[in-house]
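Heads up, one of the protein chains got dropped from this complex, but the rest are sitting where they should.
Naming follows writing order (A and B), and every chain is counted from residue 1.
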Amino acid sequence: MKIDRRSFLSFVIGGAAGTALSPLPWKLTDDLSIWTQTWPWVPVPTDGEVSYVNSVCTLCPGGCGITVRKIDNRVVKIEGMKGHPVNDGGICILGLSGAQLLYGQMRVREPLKKVNGRFKKISWDEAISEISKKLVELRSKGESYKVACIAGSDRGTVPELFNRFLTVYGSPNFIRTPSIQDSYELTLHLMHGVQGMPGFDVENSDFILSFSSGVIDGWGSPVRMFKANSNWRDNGGKVIQVEPRLSNTAAKSDKWIAINPGTEGALALGLAHIIIKESLYNSSFVNNYSTGFNRWKRHVMDGYSPEIVAKITGIDKSVIVSLARDFARASKPLAICGRGQGWTPGSLKEFMAVNALNALVGNINKEGGIWGLAEPDYINWPELEMDSAASRGMQEGRIDGAGSGEYPHAKYLLNRLPEIINSAEVSPVQALFVTGSNPCYTLPDTASVKKAFERIPLVVSFSPYIDETAEIADFILPNHVFLERYEDVPPVAGFQKPIIGLSKPVVDPQFNTKHVGDVIIQLAKSMGDFIANAFPWETYEDCLQTTLGDKWDTLVQEGYWTDSNFAPPAWAQGFETASTKFEFTNDEINSLSRFSPVKPEGDEASYPLVLIPYDSMRLASGFIGDPPFAIKTVEDTVLKGKDVLIEINPATAKKLGLAEGRYANLTTPKGSAKVKVHLFDGIMPGIIAMPRGLGHTAYDKFLAGKGINFNELIGPVEDTASGHDTAWGISAKLAKA
Amino acid sequence: MKQEKAKKYGMVIDLDKCTGCGSCMVACMAENNVPFREDESDKLLSIAWMRVYKLTNGKPFPDTDICYLPRPCMHCEGHHGHSPCVSVCPATATDYSEETGIVSQIYTRCFGCRYCMAACPYHVRLFNWWDPVWPDGMEKSLSPNVSVRMRGVVEKCSFCFHRYQLTMDKAHMEGRRELEEDEYQTACTQACPAGAITFGDLNNPKHTVYRMVKPDHKQGGKPKNPKAFRLLERLGTNPKVYYLTSREWVRSMDDNYLKNESK
Partner (left out) sequence: MSTLDDQAKEVSEDVADRVVETPTQKEGNQVDGSGGFIILFFFIGLIASLILGWIIYPKLLYSQKKQPIDFNHAIHMDLVDDGCESCHFFREDGSYSGVPKLAQCIDCHEEVQGETENEAVFVQEYVQKQKEVPWLVYSRQPDCVFFSHVVHVKTAQIDCTQCHGHIGESTNLKIYEENRITGYSRDIWGKNMSGYKKNSWDRMKMDDCAECHAKEKGMESSVQTKKDACFVCHK
């Protein structure tokens, strides 16, 4: 049989007909189209049972309640907890990105030890025993006081465990990272006689006078402040923002008053001058519940006339006068301070001047005013028994100098530590624990901080994330992240009522991490004797549950405990000063140096501009860096590719020959960087601004290497009154690149 | 089967309250499995269903002012549901529902011609130029309620329609057919710490949004609220997102005007 061309064609036609009559082409087309819709590498999230767990966010001191949505055992979303007294359902950008801090690439997945400059895995037991050995060695040499701990807070059980450990071990060097808390605590202590913290009844105030505070840029508890701000919009409350730059707060305020940076304290005293001169102050409060008024009045009347203040602050005299009148005539005015989100303490005299304004209008411990709140008292652990080594160590002065000599009032002076270490022949700190903080990123002059830390023979980081401090540590003992651990959340920054939150595990630990509380307890137990005896708990959870006592059940169920009936003490009982009155001034205050505007570092000739930082909700600038979602929201006028954009007034830019989007070299006395230029009308001529929160070298690829860390370009400036860092900016030079 | 009264879901955003904090953007990303890349600073390529724009009044220091404007999908009704994007879609991948007033986007149906992107005057629609990648372990935070999009398709805000589906499930379970106002809220509305976003049924007099932008029929259906405006209304898109502001300069940016034209 010969298969000729026709037969073949016939076969093909038959085949085609048969194929068309079979499901093959139709089914194949359908399947292929479905195949193109479901690439195997595109993940398909698995379905499961939805559940919600209430907890408290500890990514900042804001203390917001969160409701975590889970699908089976996965965290898929973090939402604000409805009905929580602080945030009532609202939530900030960082809290929303929290799941990325649980599952992200920035996690430290197991304990690590640095060997020859590289991190190697180590078991928990080995790591703890190595550290314990080193501590025992130091102690036996009588150098227990050379151990220090840097923590993000000094309240709550975890910082207290560290403090207790240091004390019974024999070191007074527990150090809290600096913030406006330092200045406000000191202000309350000196003027109210209260050992505690301020609460601001912002919700009930109808006139907010903010001295450069980022009211809606993350100052205090951010979500609470947003809610308060919306309340003012609804109820006719006024916000006056005094600030050199048109921040979001300034833009949303009823009036923005641009001021020469660093002169806010002078303005406060200038306002006081007019209020006193025109007798607009609350005489009932001033006459009956305050002392030192006349002495303080003389100081204000002599030195802060509107003419002088106008000259210092650059604000028109008439603006100052009408602002003073508006403030004093408002029914519930409130003056607040602490620049931006409050990462730098600031000048003590400036804080006192602003607080004196509140006192003048009698808005202390009253609705819509500032309340002096006592320290939380829920941690009552058994009395410590100390051996002679511990007592000897505790008698040594603090390495940072706080609490004695030149700095009698300061509790902690971390800003001084790098310089002290760097200028000593042998580092006075021989071992350092770092927890809940990232000083190698957040402290000014990061280069000198890193240099100092490198001189410390043993640095132990407890960070759950690979941050800048963890990177240079000798051991990283990763803590669980907030969604994996129990922890009490002591009263919230600036909140007017005592409140305690409980952060609790939402999912099982994802990696080989350990609760920092458990590590301390284990470390103490491994050292035996008095040190071990000081920690009578099996685990941290045991410690926490015992500590919280009858509040535990409420906290587990509700997520928070609050004294809803709390009211601030009346004027007659509210002050614990020697006079039992509010003290505008006293001998102690008088002995402190007078207020003078803090000058930025650097000489004007070589550095004609002034560089200031600004804070943004979209850029986390504290001990936690931006997760991928948050950094994604940063505008292209702030960050473009890997370059940060510097805000500059078009007039200043023109003088310097700089145009939008062009590269420029930014130089300060502390360092230099290549930046891009963004022309912004909302900034005073002669001033340039840069965001905080960029320039990370650690973390994940989504954050690292983007922009410049502001702290690399600035150094600390010591407040002559307190010793705290008051640097609000630095002299700078910007030139075409 | 009885048909329920048609709903018209819409949003009112109070620009006086918006602080530009970005919570709405991230709430949306976390809710809707929006991917993220290493560099997101090219905003034309960066996928964000909700984007907050920064507006400035252009005046020199010290008269400068800024305002933030969050921009979700406007869910344009156009004329009888013929919103700009729906009319041009050759794949029936995007659709307008008369039942809810929501413009849907079905990713598996979309073949990436991007006509809709050209048609949308609000830059709401975004194209997936890359396959989404979640670094190892991060896929654990993906929600099963929203499909993950693949490379080559267009995506946009859905008014969190999956939340409507899920709450409807709950309602049906309880033998109800109508939702309470607070039962169906978008992720951005829920998260906004300033309470600047209000979401609800514009057809339902019981809902807050209805009261906020109640139309004045004597004025051609414009809201009675003098603070209210919509974006690019003159294009006839008939959007369902309203903005409120007391700042005149912000309101004057609602549309493109000729130099000699008064608003």
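Keep in mind that, in the parts below, a residue touches a chain if its C-beta (ideal position, glycine included) is under 8 Å from a C-beta of that chain, and two chains touch if they have at least 3 such contacts.
Nothing here was measured: the structure is a model prediction, and the numbers come from that model.
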Hey, which of B:106, B:119 or B:253 is the one touching the hidden chain? B:106
If the hidden chain were put back, which of B:59, B:123 or B:172 would touch it? B:172
Per the touch definition above, residue among B:18, B:148, B:209 or B:241 touching the missing chain: B:148
Which of B:95, B:131, B:182 or B:254 touches the chain that is not shown? B:95
Which residue numbers on chain A touch the omitted chain? 1, 3-4, 6-8, 10-19, 21-24, 26-28, 30-32, 34-35, 37-38, 40, 44-45, 47, 49-50
Touching the unshown chain, chain B contributes residues 1, 3, 6, 80-82, 86, 89, 92, 94-100, 102, 104, 106-109, 145-148, 158, 161-162, 165-166, 168-175, 177
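Assume only the chains that are shown with their structure count from here on.
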Separation of mean Cα positions, chain B and chain A [Å, integer]: 33
Touching chain B in the complex: which residues of chain A? 37-39, 41-48, 71, 74-80, 87, 89-93, 96-97, 99-100, 102-105, 216-217, 222-223, 226-227, 229-230, 233, 246, 248, 251-252, 256, 258, 510, 617-618, 628-637, 639-642, 649-651, 680-685, 700-702
Can you check the complex and tell me which residues of chain B touch chain A? 14, 16-17, 19-23, 25-27, 29-31, 33, 36, 38-43, 46, 48, 52, 54, 56, 58-62, 64-68, 107-108, 131-132, 134-144, 148-151, 187, 190-196
